[in-house]
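Moving on to chain A:
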Amino acid sequence: MTIILLIEQVLNGLQFGVMLFLMAAGLTLVFGVMGLINLAHGSLYMVGAFAAAAVAGATGSFLLAMAAALGAAAIAGVIVEMLVIRRLYDRDHLDQVLATFALILIFSEGTRWIFGSFPLYLNIPPYLSGPITLPGDIQYPLYRLVIIGVGLLVAAGLFLLISRTRLGIRIRAGESDREMIAALGVNISVLYTIVFALGAALAGLAGALVGAIQSVQVGMGEPVLILAFVVIVIGGIGSITGALVGSLLVGLTDTLGRTLLPVLFGTFMEASAATTVGAAIASMLIYILMAVVLIFRPTGLYGAR
Partner candidate 1 sequence: MTDVVLSCTKISKAFGALQASKDVSLDLQAGEIHALIGPNGAGKSTLIRQISGAMKPDRGTVHFLGHDVTRLSAIERARLGLGRSFQISSVIPDFTVLQNVALAVLGDEGNSFHFFRDLLKGRPTVERAETCIARVGLEDRRAVRAADLAHGERRRLEIATALALEPRAFLLDEPMAGMGAEGASEMTRLLDTLRHEAPILLIEHDMDAVFALANRISVLVYGEIIATGTSDEIRSNAEVRRAYLGEEETA
Partner candidate 2 sequence: KVGMITTLSGGGAGLGIDVRDGFLLAVKQSGNSDIEVVVEDDQRKPEIAVQLADKMIQSEKVDVLTGIIWSNLAMAVVPSATAQGKFYLSPNAGPSQLAGEGCHENYFNVAWQNDNLHEGAGAYAKDAGFKNTFILAPNYPAGTDALAGYKRFYEGELAGEVYTKLGQTDYAAEIAQIRASGADSVFFFLPGGMGISFLKQYSDSGIDLPVVGPAFSFDQGILQAVGDAALGIKNTSQWSKDIDNPANNAFVESFQAEYGRLPSLYASQGFDTANLLLSAMGKADIDDADAFRAALKEADFDSVRGDFEFGPNNHPIQDIYVREVIKEGDVLTNKIVGVALEDRGDAYAEKCKM
């Protein structure tokens, strides 16, 4: 393995990490800030991707498609929050798990009912497609660089929103004592609806952006959901910084594990056995990472202690 390839793989790892962050951002927001375990986050991600694919198919415009993803997911978020989620804030996590699990079923099969069982088409627009050449003669797809950019922007924006604005303070206050913040004159229900919609919109955006280089299909949200949970738990719940660091860590571990482990095993094993064993361990790697992090830091890297 050459140095250039290694660098490229590190870059791939970082890129994958940022992509994960984009998926995890909305989840941290809702989960960390509002204390709600939202398993349906993956469904909102799917809603965004489907909305984008539908609009892109109808209009041919990628930007409109992104706007549609944001809008559709936000609206879905508002509806879900007002009908269901609102009643779950003061319940324990278990009720939230069950209710949002039910939402997954409704969303998935509802989407299949509307769009059918086959994957949809959503592609990178021509002006963002193809590779560009980075220093060191690394060929790198432009679109992935765009995703990195968007991810970092979202990270910065969220960080400022939560830690620097009054809105952020109030949201966090509500997380610690909803009844009390209301008794002090803050309309926490509206605030929470807004936050949930924002989280949903971020999920939708992630779904649409990522959907262009993956497949837009029913059930696409589930693996993402688990990964996003892994990320925010490693980073520490409620911490935007943690989510970013967690994503990068998971991205790097996964990518490098996938490429390096088989090589590593190859040094003392027969080649084809090494590829299977290496791949098997690589597929467990992020879970091993998560377990190790939690064993040494029971509340994640940036979690409150």
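Just so we're on the same page, a contact is a pair of C-beta atoms (placed from the backbone, for glycine too) under 8 Å apart; a residue touches a chain by one contact, two chains touch by 3 or more; residues count from 1.
Basis for inclusion: all candidates are chains of the complex that A comes from, given by their letters.
Not measured: the values here are computed from a predicted model.
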Neighbour of chain A by the touch rule, complex-wide, chosen among 1 or 2: 2
Contact set on chain A toward candidate 2 in their complex: 1-2, 4-5, 8-9, 12-13, 15-16, 19, 108-109, 112, 116-121, 123-124, 129-131, 139, 141, 143-144, 210, 212-220, 222-224, 255, 258-259, 262, 271-272, 275-276, 278-280, 282-283
